[in-house]
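Missing here is one protein chain; the remaining ones are kept as they sit in the complex.
Take a look at chain A:
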Amino acid sequence: MAGELVLLDFWPSPFGMRSRIALAEKGIPYEYREEDLRNKSDLLLQMNPVHKKIPVLIHNGKPVCESVIQVQYIDEVWHDKAPLIPSDPYQRAVARFWVDFVDKKIYDLGSKIWKTKGEEQANAKKEFIECLKLLEGELGDKTYFGGESLGYVDVALVPFYTWFYAYEKCGDFSIEAECPKMIAWVKRCMQKESVAKSLPEQEKVYEFVLQLKKLFGIE
């Protein structure tokens, strides 16, 4: 069941962070390999020929691509510890719906906030906050989206927190002021070792974003 496990990843990727958290929650040992995205390894290109992207989880030589699929795979194979995906089929469908929502909205809107200016940035900020508020609605009074323990939606969403500081600086706004419940949820997640040790510092991510802006000639 354990076998050889390798995660091809890139430290600021919120998608890679999802798999790191899932593996840490279940206490599964694995080899972390940092990819240089400007010089992708032969292994990465071989294991993900369609997208050539990280993260890639390689289990006994067989690749699993796409972070949400990796989290599901990890949950299935190591099902006896810290289950992430609900056992009830309807709750499972609800969790999948919200993970799909995070995937459709958060990354693209966040990218627009740091990449653009003026009206485009203003619209992205507005829609970003609206999406976070919808997520706050789904969270309700629960400790985590998964209830009393970390679940699928928590794992899918919390990595984007590491980019919030960069979004705030680039967009000149405060996410906590608009969505205090979301930040309170993040803080609860960060108290878990599996989350805290899987996520980089927000300031480091902001420095990385500044480097990207320079590279792409974005002011």
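By definition in this document, contacts are C-beta pairs under 8 Å (C-beta built on N, C-alpha and C of every residue); 3 or more make two chains touch, one makes a residue touch a chain; residues count from 1.
The rule is short, and it goes like this: contacts and distances are computed from a predicted model.
Hidden chain, UniProt protein name from the list "Radial spoke head protein 4 A", "P-loop containing nucleoside triphosphate hydrolase", "NADH-ubiquinone oxidoreductase chain 2" or "glutathione transferase": "glutathione transferase". Among the residues A:R96, A:K115 or A:K204, only A:R96 touches the chain that is left out of the figure.
For chain A, the list of residues touching the undisplayed chain reads 49-50, 59, 62, 64-66, 68-70, 72-73, 76-77, 89-90, 92-93, 96-97, 100-101, 134.
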